[in-house]
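Chains shown are a subset, placed as in the full complex.
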Amino acid sequence: MFENIIKNVHEKTPLVHCITNYVTVNDVANVLLACGGSPIMADDERDAVEITAICDALVINIGTLNERTIATMLKTGKRANELSHPVVLDPVGAGASALRTDTTFKLLKEVEFAVVRGNISEIKTISRGRGTTKGVDADVSDAVTDENLDEAISFVKELSGQIGSIVTVTGAIDIVADQSKAYIIRNGHPMMSRITGTGCMLTALIAAYCAANPHRHLEATAAAVCAFGLSGELAYDKLSKADGGTASFRTCLIDALSKLDANTLKGGMKIESR
Amino acid sequence: MFENIIKNVHEKTPLVHCITNYVTVNDVANVLLACGGSPIMADDERDAVEITAICDALVINIGTLNERTIATMLKTGKRANELSHPVVLDPVGAGASALRTDTTFKLLKEVEFAVVRGNISEIKTISRGRGTTKGVDADVSDAVTDENLDEAISFVKELSGQIGSIVTVTGAIDIVADQSKAYIIRNGHPMMSRITGTGCMLTALIAAYCAANPHRHLEATAAAVCAFGLSGELAYDKLSKADGGTASFRTCLIDALSKLDANTLKGGMKIESR
């Protein structure tokens, strides 16, 4: 179902401009290279507006935001919109501080996002205009489970309609939806929450997949979520044979992504649509 | 002796706010996750003061400091004090430049630190108001050895009394002391000085251990120093079987920390008190 999507990434080598936090930026760059894309980071306003023009997609990730980079995010996001590049938002910690929440809303108002990806607490913050979140992790009380899945799907579809972006909520169960269709994805492994940056990495992966598949953003996003979750499963398999810990898992995760092909993805996807 | 300390970290998942340098920030985040805590990084003043309120501890690490982040450190440190969160200082490179030395003194004056951790050159700089240091590494002539250990212990205890913080000096022999009691720790491995960031990682680990053990900061700090040093020993054991180099050692170190439990710590601690 997603064979061509992953092939297009390998063939087109999308160049993804990231305005992203300095905590996980190296992993984000390596994930983009691992998936067959190419990264460039630029956060000075004069640099970023021009750099984004030679790229195929833009990631705006608000972790470690500051006054200077917020201005760059807004201006560069608008420029990417003019160029019809897909722009993907990762509202890291929205709900954890007024600056993060306000910046998220300002970005959503002034920039058109192809995809917004966050954990359920961040996405609920966007929906409610306020939120509770445990730092940059989701609040347990918000988690998407089999019990509240129908409700969660409706919520994500509705929000997608309101903000005009594909909405991706990641957690034990992932939901990728526009206002009319939702993919429910059950790939992934709990170890992914024991290393920093898996959310940031996935956001960048989504941008690469969308850039290489311009007319199929919903499917491209779902494919990226499957690919990353499956890489986590393959990483855990390898890790458990080698008696490794969390740092080895990080290495195995990016390794698995760098070796993932269309056939492995096809065989390993755990996805349904509603 | 420290069984409950490590258990408390696993049970409470302390959220540690870090204002830290961009060189080692990713390792710091992964170490906090590996030990059972959770990291959040924020260095914009408007963001950080609010973020620290939802956290359990604050790390102030002055590596790659700048005018903007120094202001954030001061303001956020005071806010964390108001909230009675443990605040841990890593005076990276104090003594190597006036800006780093002055900032260290300004922080010590305006913020109350639960723990200050540095190499012997940085700690002597704090004591003397000036210092010589080889960049961010300790000056060899300053090293704590078996020959000058008694003198070093007295020095650390006295400094602790002066600044009102637990003082932790790390090197081949580590000293953790308040004004009346010192722990001498001989865990660790020389390979730890062949990768960047082991000091920064330990500082964050201390913050997580103190946050989860609010009434036992001295023991929590000593336990963190043992745990990290022992992880270094276990990492070297694994590395030497696999014929790895320094990058593998970094992976093995965080792996070992992520798998360390109370029993392993109990069996491997090399600690005495005076």
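A few notes on this one:
All chains are identified by letter, namely A and B, in their written order; residue positions are counted from 1 within each chain.
Assume a contact is a pair of C-beta atoms (placed from the backbone, for glycine too) under 8 Å apart; a residue touches a chain by one contact, two chains touch by 3 or more.
None of these values were measured; they are calculated from a predicted model.
Here 2 identical chains are displayed in place, and the whole complex they belong to in this file is assembled from 3 copies in total.
Assume only the chains that are shown with their structure count from here on.
Centre to centre, using the average C-alpha position, subunit A and subunit B are separated by 33 Å.
Subunit B contributes residues 15, 22, 25-26, 29-30, 33-34, 38-44, 46-47, 50-51, 54-55, 68, 250-259 to its touches with subunit A in the complex.
Put simply, subunit A touches subunit B in their complex at residues 21-24, 26-27, 63-67, 93, 96-100, 134-137, 194-197, 244-248, 250-251.
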